[in-house]
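Shown next, in structure tokens, is the structure this report addresses.
On to subunit A.
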Amino acid sequence: MGSLLLLGVSALLALAGCTLLALNQKQHVATVLGRGAQPPLGKATPATGWLLLALALIPSMLGDRPGFAVLYWLLAIFGSALTVVMLIAFKPGWLKNAVVPLVSKPEMKSRSVE
Partner candidate 1 sequence: MSESKPGFRPAMTWLHSWAGLVLGLLLMTIWWTGTLSVFDKEIDRWMQPETRIAAPEQRISADAIVERVLTERPDGTLSSLLIYLPEERVPFYEVHAEFENAESYRGRLHPGTGEELGDEVSLAASGFLYPMHYRLHSGAVGYIAVALATFMMMVLLVTGVVIHRKIFTDFFTFRANRKSRRSTLDLHNVTGTIFLPFHFLICLSGFAIFAGWYASIPLSFVQLADPENRAVELFYAADNDAYYSREAAGEPAEMLAMAPMVAQAETIWRDRYGVEAKADRIDVTHYGDANAVVEVRRHFPSNRTEAHRDSINFDGATGAVLTNFEASPLRKTRTWLEGFHQVRFDHWPIRWLYLVAGLSGCVLIGTGFLFWAASRRRKEAAQPFKVRLVDTIAVGSITGLVLATGAFLVVNRVLPLDAAALGIERAGLEVRCFFYVWLLTFVHAAIRKQRAWMEQCRAIAVLAVSAVALNWLTTGDHLLAAIGKDLWPIVGVDLSLLSTALIAALAAGRLRSKMRQVEEAAVATHRRDMGSPSGAAGTVANRAE
Partner candidate 2 sequence: MMPVARRVGYGIVMALRFFAICVIGWFLASGVAGLAGIALHAVGVPLSDGMLATSLLSYIFYIVIVIWGFVDRTSIWRPLTVVGLAALTIMAAGALAPGVLDT
């Protein structure tokens, strides 16, 4: 049970990482947070995203044998990426709710142009 929990944590980290990586791209930020919004963590977004993906390996290593842990970690990242794609496409609101607490100041300053 404990190891299942750790694998769950690993999947959540992977999901968070993929979310940040997606929200580093203009078109997805626009869909999820609204036109003109900035990536949730500003310039640190992609680095944090990659870091979270890397960190996801730790709980899976703690919860499983190394061979399974690496396999699970990779598959969990792929699965998370697909989940993020589907969330952006069908439930961007969910992602917004998850990300809003991260955004330090309310993203009202619509600097955008177009």
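These made the cut because all candidates are chains of the complex that A comes from, given by their letters.
Convention: contacts are C-beta pairs under 8 Å (C-beta built on N, C-alpha and C of every residue); 3 or more make two chains touch, one makes a residue touch a chain; residues count from 1.
These figures come from a predicted structure and were not determined experimentally.
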Query = subunit A is shown by itself; which of 1 or 2 touches it in the complex?
reply = 1
List of subunit A residues in touch with candidate 1 within their complex = 4, 7, 18, 21-22, 25, 27-28, 64-65, 67-68, 71-72, 74-76, 78-79, 81-82, 84-86, 88-90
